[in-house]
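Omission of a single protein chain aside, the complex is shown with its protein chains in their original locations.
The letters A, B, C, D, E, F and G name the chains in turn, as written, and every chain counts its residues from 1.
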Amino acid sequence: MIDSLVLAILAPLLGAVAVTLLPSQAPRLGLAAAVLAAAAGLSVTAGVWTNGVLRSELGGWGVPLAIALQADGLSAALLGMSSLVALSVSLYAVGYFKPSADGEPTADDATARHFWPLWLLLWSALNALFLAGDLFNLYVTLELLGLSAAALGALTGSREAVEANLRYLLVGLLGSLIYLLGVALIYTAYGVLDIGLLAEIVTPGPVAATAMALMLGGLMLKAALFPLHFWLPPAHANAPAPVSAALSALVVKAAFYLVLRLWLDLFGPITPLSAANLLGVLGAAAILWGSWRALRAERLKLLAAYSTVAQMGYLFIGFPLIAAAAPGPARDNLIAAVVLLALTHGFAKAGLFLAAGMVKKTAGHDRIDDLGGAAQALPAATFTIGLAGVALIGLPPSGTFVAKWIMLEQSLIMGHWWWVPVIMLGTLLAIGYVFRVLSRAFNREPTPYRFVSDARAEVPALLLGALAAGVLGLAAQPLWTLLLHGVIG
Amino acid sequence: MIATQLLYVGCGILLLILGLWSFLVHPPLLRKLIAINVMGAGVFHILVAIAYRGIDTPPDPVPHALVLTGIVVAVSATALALAFGQRLDRDDDR
Amino acid sequence: MTRFVSWVLLPLGLVAIAGVLVWAFYLATTGETGARLADLALARVPETGVSNPVTSVLLNYRAYDTLLELAVLLAALLGIWSLGPAAPGFQRAAEVLQGMVAWFVPLLILAAGHMLWVGAYAPGGAFQAGALLGAAGVMLALAGHPSAGLPSEPVLRLLAILGVLVFCLVGLALMVLGLGFLTYPPGMAKWLILLIETGATLAIGVTLAAAYRGGRPARASEGAAP
Amino acid sequence: MSLDTLLPIAIVSSSLIPGLLIFLLKEESHRLRTLLNMSGALVKLALVVWLILGVYRGQVFESRWTLAPGLELVLSADALSVLFVALSTLLWVVTTVYAIGYLEGEPNRSRFFGFFSICVSATVGIALSGNLLTFVIFYEILTLATYPLVAHRGTPDAARGAKVYLAYTMSGGAVLLIGAIWLQSLVGPVTFTQGGILADAPEALRPSLIVIFFVLLAGLGVKAALVPFHGWLPQAMVAPAPVSALLHAVAVVKAGAFGIIRVVYDVYGVEFAHANGLLFAVGILASITILYGSVKALTQDSLKKRLAYSTVSQVSYIALGASIFGPIATIGGVVHLVHQGVMKITLFFCAGNYAETLGIHKVSEMDGVGRRMPWTSLAFTLGALGMIGVPPVAGFISKWYLGLGAAGSGANWVLLILVLSSLLNAAYFLPILFRAWFRPEPRSWPNEHVRSGRFETSGALLWPPVITAGLALAAGVFASAPFTPLEWAALIAEREYGR
Amino acid sequence: MTTLLAAFDLLLSLTLLGLAVAALTSAEPRRGVILFIAFGLLLALVWARLRAPDLALAEAAIGAGLSGALMLAAARRARRRRSPETAPRPSEEQP
Amino acid sequence: MNHDSAVLLAWKLFSRSLLFAGIWMLLVGTDPLAWIVGGPAVIAATVASLKLTQVTPSAPARTDGSSLSWLELPRFIAFFMWESWRGGLDVAARVMRPRLRIRPGMRIYHTRLRGRPARVMFIDCVSLIPGTLSADLRGDQVSVHALDVGVSLDADLRRLEERVARLFGEALEPQPATASMISAQAGEGGQ
Amino acid sequence: MIAYLLIITLVLMLSIVVGLVRVAIGPTPSDRMMAAQLMGTSGIGVILLLAPVVEVSALIDVALIFALLAAVAVAAFTRRRVTESGG
Partner (left out) sequence: MTIIEILSLVLLGTGAFFFLAGSIGLMRMPDRFTRLHALTKADNVGLGLIVLGLMPLAPDVRDALKLGLIWILVAVAGATGAHLIAKRAVRDDGEDSH
């Protein structure tokens, strides 16, 4: 009885153990663990695809005593995305933290040595979070995620990075505590922690409303929803490139996943529309503010980080729409669209940060105005930025395009037309900030001899970009099939 | 028993709010950490209080276990945050 | 304006939040509490292999939480190591403190063993035991022992991961045997829990002491600081 | 999956796949690149011939791909698509030859040809779109793929021009997107159907539908360079000549014009549009654009800018044709889609030749160029005469049918517009021809490239304009032969009005 | 007895809150930390009172041992930063 | 390493492990299974204890050192408890009076104790007997803070010193340290 | 009996409150630290007295650990690091 859910959590965890134990072998062992972890994660996705919802109650006690792991379509989708992104980030990291040619240890070596164990811990936290079916277990995974993410973010060692990630750590702690308070309230009222059991007994009322406000509030802090986003841009912009990619693509997404999970499983049915509308309004503000700041950003990574703030806003606009839609295909489509948006953004933002890392490494800086030569010297990286940009803007054939189309169409059908200008304005601003970067790629310098100059670092990024900009949009249909398992339909 | 519970729950809520207030208005790292820890103590307070079931009924062990886990997590986070602070101080000393 | 916000609006808001919380918890405490876990958890303690209910929850019902908790500790330690070299050690303590430490550290070790053992049937357990070991390390560091009683780097690394490793291996072994992850066979539970707790105790103790010492373990081959 | 369902996909991929491969090529491997380019172009040509024959016989080619529930990507071929597909495929072959010659020795050619091919794929995709969603998708991809081409030079001018281009077309795309989604939210998936799909739309929706029409028109009007959305076109002249040719003749403005035709005929239906005064509005807009573009062209000394404003003016004939109720005018508008393309591409090729060979960029520098470059100048002359509407060049045919249709449907004011614009056409083209043929050669050309060879300029530059000029002439002279644009346009009109 | 227990509860809670307020409002870092250590001690008393000896053990070990020591070190650093002019004299401690 | 020191080391090893085993049984009880944990714990405690008191094979014990006299221990404990009681009573009496009767000041006491454990024990006990508080130790000089400098502390301190010496089997120099009580600055320094 | 124990406990709590006041008013860090130590000692007393009151015999272990760690904070308070001597 090999439990694939457990393996998905243990593979990266044991990998972290191994690289902690043998730091000198870190890149090799880490990569091996990454491959295994990705395989385990994808096997869960495949398992849900073929067998439907997977669930295991650990320890043989059964809920409510035990902790349940559960993978439904939503978990599987995000798990699949995070497995692919994390694998790419791992491959990239091998190339990014270059071992020195002459055997002399370099700063990169030291960073890599610290990177691998923390990164694998982060990964197992992510998988554990996506698979958790227990409110308190989620708190532990959130903390594991927050701690390892903050430590990873500070790996560059620059003052800005350390400061920003310290703030991130503190904010994350605050968010988790508020979430935990909500859990405490739930336990006080209902005496169980399993989400599935709670879904059956939770009733509308002040207790549930307060608990929801607390839990979602804490998670919104972690998901960097406007106006609680202040910590994100500096933390993500100053981390090493593979870490930025993971933070922006996966870690904030994990918090969003939780919001969606709790919303769909627990709180959606008992929440007034006004609460959802509040989330939507904050999302709208995030879109406009984040996009505007991205447009004004002077550095490429800062731009990418602000763009994350904006993109998280799109995800939260989904809530009022989902809440307002009557159960049925329309609501299902909206749920799937929001998930699709999250997946696409995950791939795109990871690709963008990885490419930005290459640019920064080559140019020695990432000031957008001075990037001309560097951008052109790295055609693959520039191309990746372009592909990621396509997905961030929402141009076809990216997944974002499909998702936005559905969201716009449904908001028009339901008469909630006010989301349309918000989304479109955000799109136009996104065009502005993406092409601000891309226009640097054109100057009279001849392009280098090769399209790909560092395959280990550039190809994963390129593939992520291509996934976001092409594959997810054209092949979104399977997501609906996947979500049929326990989420929609 | 309910009264005791409510007293300690109320105390926990007050701790939480005090901690939150301090966290929001005091910028120094150490004060923020103390604030966070006081907040955590507030949440733990609540959990332990609701686990209490009178002087002659065994308490609910589940919240106790949760709080124990929470304490470990809080200590880890505090230690990490202090290491961050130390790193910043060292940079300043250079 | 800022003053107004931080001295009027913020307190008002916080008072309002406190009010809502008190209300909600009042309702939750006094209201119809559904199927409380407490009685179920207590009722099945005899099956868990240990008789301390908290240990039953921590290492049997919800052992998975504890595994992740150990991972959190590990993450914190790795994070501390990544932030650069340790702070300078303490000056060598004078006789009085040395004298106290020389007796308290062995006692702490004994007390840690005590906690570890009694955790099965009385309050105590791996975390308390580990914390005592960690406190012993802190005492040594304070007394001016630069290593804080910690072993050399490879051993230190091994001990730091021991908790997670033992936990995972036991869980995996049980899974491979067909029982399911962390599903202890009856009769073995007590000993498996003790095994896991022993690993966890050592890991927690070492982690806390190393966290107090701060900085990455010294090693000659470590590259230039970033 | 039969071959019939695969054919539209194959036609799109025949340029897309070589394009993607070209990106990966090393800069120096121009032989391989040319091979890829040309084989893609020829394969596509062959496929299109197959398609033409099939469609003519009434065969249905349709590929479907579900993006998400309710969102279907449909590629299908009707007569109108085939016309546009044929035009762009044919001109792609020619333009590729021209571009290979034009860019010889320049940097970044892999990038250029990669995007060039994607651009053509997008155009073909637009032509083959079977519903509004698919149309929007390819429309946006076209914008994306042309931006790098406009910015290709990398000079500050190019950057500025590309920025303006991007701002206009992306905003247009956004407006079109809103219109499309709004329409879909009201009536469900919008499949292009001959005769339109709104005939049975509930009366209550009518005001919204009318507003949506104008939203769509605005979105399409940007690419079609309708006044006041034309501002990007003169700015985009900084692009290399093959790109200008592509923008003006094959891809961008044509996509806009084609979209207007699609919306008028296959979404709203000409009856519906006529009944609600939409056609009249389009007509007015087109007329204003025609006159404005011509007047602006008069005042330009820069040759390419004069041609650009000429495009603004000429493309609106297509919209004008669509706006007149009745099959005859439809024929005129639709056929102008092809005719304008062939003629305008000739003119741009020639302008590129002048600039590349002699360094001539301005009308005032063209004195005596006819004797120095007779073949190029001859081609240019044919194109210009066609634009003015002199028989037997193709442009005459378009204007003839437009006029006939307008008179037939009682829109006599259109005749006035036609006459006026033809006069203006003459006013800005004839001086050029006069300078070229009848003024003496200057002592030296602005920047003469010494090119040894049998011809006045390199072969790859010379043949394309000569061929397209020949095509323009042939399209006029043999207008009534089978498979000419005119015949095909008649087929389209017949089917649209057929019922 | 119930009254006495209630009085004890009340006194304990008030002391705890007082300590928390004092710890949170003190601007001087070491004062705050010492108050926080004392707060930890009191917290352990609360756990003991609420029949959670496991937690009291953990809190005693952590609050008095590790957390306190860590925070005191940080407080010392913070204080040194606040007043660089009061740099300590060389210490004469002997090994 | 000579024979004597080996025996000494062995004795220390034995006595301490016995002590720790006793404490273990005090903590845990007599459950034989508990030795699964208890055994390693006692061993570790013994090793730590020997290391920390710097008893190593090469230097099994400090030559100037002394070893605890187990026979003397109960008497010392009784003495200690009595003195503590006196100390507590003394200070309680002082603070309970409406007016404080204190004249604080610092004194230096030259100790004659040589062994480290003995000195530590002495210093610890100084703080618990009436009126004195050990504040510093440099070489032989113990700074003693007195609650009332008017009362002679010499006798008390010397008695304590002798008790500690006897406990640790040390022979004190016969020379009485009469001249050793010199006055230091009184009260708080540096306020 | 239990009631008497509680009264004693309350007295000890009172002494803790006094310690709290001293920690709060200082004036020197040493004063605060010693007051905190008083609270530790009183706390041990309270815990020992609580054991029969709440019927949790294990509280004696808590007291033991309190006692073992009572000096850690004081030591951490008074010790200083190697380089700090150089200023």
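Simple rule for what comes next: a residue touches a chain if its C-beta (ideal position, glycine included) is under 8 Å from a C-beta of that chain, and two chains touch if they have at least 3 such contacts.
As the structure is a prediction and not an experimental result, all values here were calculated from the model.
**Q** Among F:6, F:26, F:78 or F:171, which residue is in contact with the omitted chain in the full complex?
**A** The missing chain is touched by F:26.
**Q** May I ask you to list the residues on chain C that touch the chain which is not drawn?
**A** Contact residues on chain C toward the absent chain are 94, 96-97, 99-100, 103-104, 107.
**Q** Touching residues of chain F against the unshown chain: what are they?
**A** For chain F, the residues touching the absent chain are 23, 26-27, 29, 81, 84-85, 87-92, 94-96, 100, 102, 104, 106, 123-125, 127-128, 130-131, 133-137, 143, 145, 147, 187-191.
**Q** State which residues belonging to chain G touch the missing partner chain.
**A** 1, 4-5, 8, 11-12, 14-15, 18-19, 21-22, 26-31, 33-35, 37-38, 41-42, 44-45, 48-49, 52, 57, 60, 63-64, 67-68, 70-71, 74-75, 77-78
The criterion applied here is as follows: only the chains that are shown with their structure count from here on.
**Q** Using mean C-alpha positions as chain centres, tell me how far chain A is from chain D in Å, no decimals.
**A** Computed value for the inter-centroid distance: 42 Å.
**Q** Measure off the straight-line distance from the CA centroid of chain C to the CA centroid of chain E, and report it in whole Å.
**A** So the centre of chain C lies 20 Å away from the centre of chain E.
**Q** Could you put a whole-Å number on the gap between the CA centroids of chain E and chain G?
**A** 10
**Q** Where does chain E touch two or more other chains at once, residue-wise?
**A** Within chain E, residues 5, 51, 53-54, 56-58, 61-62, 64-66, 69-70, 73, 91, 94 contact more than one other chain.
**Q** What are the residues of chain D that contact at least two other chains?
**A** In chain D, nothing touches at least two other chains.
**Q** Please name which positions on chain A make contact with chain B in the complex.
**A** Touch list, chain A to chain B: 136, 139-140, 143, 146-147, 150-151, 154, 159, 162-163, 165-166, 169-170, 173-174, 177, 180-181, 184, 187-188, 193.
**Q** Enumerate the contact residues on chain C facing chain A in the complex.
**A** Touching chain A: residues 20-21, 23-25, 27-29, 31, 33-38, 40-41, 44, 60-65, 68-69, 71-72, 74-76, 78-79, 81-84, 157-158, 160-161, 164-165, 168, 171-172, 175-176, 178-184, 216, 221-226 of chain C.
**Q** State the interface residues of chain B toward chain G in the complex, per the touch definition above.
**A** Going by the criterion above, the answer is residues 55-56.
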